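The structure under discussion is supplied below as C-alpha cells; questions concerning it will follow.
Left out: one protein chain. Kept in place: all the others.
Now for chain A:
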Amino acid sequence: MQSTLQQANRKLAIRMMVIACLMFGFGYAMVPFYGALCKAMGIDRANSDFANTSAAVIRVEFDTNVDTGLAASLIALDPVLAAKPGGLLKARFRLINKSDQPLKVRAIPSYAPARAAGLLQKLECFCFDGLTLAANEQRDVMVVLLVANELPEELGAATLSYTLHPELKS
C-alpha cells in the first residue's frame, strides 16, 4: 500500500516537473512568438522589413566636439552614414582619455535641424550615461538610431553632434 502511494506520488511529481520544464521553455518560445505577432500586427517599428524602400535615402552626418580644457578626444569612426526610412543606423565613436588620471565624461547630443531629433530616434547611445575612462583609456562606443518611416522630402541630410563634457558631480 505504502509503495503504491509512493509510486503514485513520484509519478505525479515527475509530471509536474515536466510541466515546469516546459513552462521554462515557453518563456523562451515567447521571444520568436512575440516577433511574429508584432510583425503580423504591424507594430514592430524597428523591423527594417517595414521600411519604405522607395523613399529617398537620408544622409546623416556625425560631428564631434570636446569641451575646452578636457584632456580627451571623441572621434566619429563613421562620420557619414546613409539610411532608408524605417531602417536602423549604427554609428561608432572612439573615446580617448589623453590624461594620466581617470576621467568622468558625458556626451551631450544636439541635432541640426532640430526637427531631425523626432525623426532619428535613439535606441541606444553612449550619451545615455556618464562614462568613466581609466587613465589613457581608449574605448569604442556606439549610437543606434531608428529612422522614421515617413520623412519629409526636403530633409536630405541631418547632423547629429556630440560634445564631450566633464561629468558633473552629483
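Keep this in mind: a residue touches a chain if its C-beta (ideal position, glycine included) is under 8 Å from a C-beta of that chain, and two chains touch if they have at least 3 such contacts; residues count from 1.
Criterion: contacts and distances are computed from a predicted model.
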Name of the absent chain as recorded in UniProt (options "Sugar ABC transporter permease", "Flagellar basal-body rod protein FlgC", "Succinate--CoA ligase [ADP-forming] subunit alpha" or "Cytochrome c oxidase subunit 1"): "Cytochrome c oxidase subunit 1"
Option touching the unshown chain, where A:V57, A:L123 or A:A157 are the choices: A:L123
Absent chain, residues of chain A that touch it: 5, 8-9, 12-13, 16-17, 19-21, 23-28, 30-31, 34, 38, 41, 43-44, 46, 88, 123-124, 129, 142, 144
